[in-house]
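Here's a structure for you.
The complex appears here minus one protein chain, its other protein chains still in place.
Then we have subunit A:
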């Protein structure tokens, strides 16, 4: 046998330490520039607004830094960020869930329905109606995501088509059920609404929890392996299917929180047109792509998109004729720019692919 070879070859060292808050170095730089850019823009706006209080900049600064804009941003951001966090879990595991919109719709309706059945102010076994409403919304969304998971993982359906089906089913089913139970596609108003503080709290906790789950737990590692190289996970004896089911079900749970929060913050389900969810599930996908599958980035992107929407609404109220449809295209334009020019979003290698274990 030949002697051990001289160790002349030095391994390439990863120059970046991975232990930072934002696991993965390119990711952290990316999120940092996103945050820095947003803060810089706000600072510029604030300064110019203070300097010229009667200008458009002044109005804009007034809106951006007003409490009402902040609270409506929190309301609008909740479904985007929560569904986006859910989308991260599904896609990291290798299942692209573009049915987030459908999950938001179904949970929005079911939460309002449950609240009206229990009766606002009543309680069942000491659980107040609004809490039951949340739980019901989460259950509905989780159930629908479970159907999606079975279809995609067990029966190996195309994930995109199955995801579209989830959206279309919810888009049809929620207004239909509303018509059956309430006589119209819009439910009557419950007369109560969940305060923005609750939405904000849920978003913060869900973001922090998701970050921990993804980066610090064994489950997070398995999730990532399932989406990047499922065979590697399978050969070390971890079931790829189980990990993927968990990822998709988590997307159902989180979207359920988001959809319920959206409907209950208004106290009504609006089922006309594209329903009250209005594409927030799709913007959620944009948000997590923009945030590069990092919960903190998703929070930032979601807040940014929701903030733009909130500002737009306020500007309309002040008489600026800004077409809302144009503002609503901003997230999509942003994601195209991000994906083509920046190109730093790292889509899991095996996302969208079925996995079958040998023998």
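Operating definition for what follows: contacts are C-beta pairs under 8 Å (C-beta built on N, C-alpha and C of every residue); 3 or more make two chains touch, one makes a residue touch a chain; residues count from 1.
By our rule, contacts and distances are computed from a predicted model.
From the set "Biotin transport system substrate-specific component", "ChsH2 C-terminal OB-fold domain-containing protein", "Heme ABC transporter ATP-binding protein" or "Hydroxymethylglutaryl-CoA synthase", the protein name that UniProt assigns to the chain left out of the figure is "Heme ABC transporter ATP-binding protein".
Here one chain is not drawn; of A:151, A:166, A:200 or A:225, the residue touching it is A:225.
Touching the chain that is not shown, out of A:122, A:197, A:235 or A:317: A:235 (per the contact rule at the top).
In the full complex, subunit A makes contact with the omitted chain through residues 1-5, 7, 9-14, 17-19, 24, 212, 216-218, 220-222, 224-225, 228-229, 231-233, 235-238, 346, 349, 358-359.
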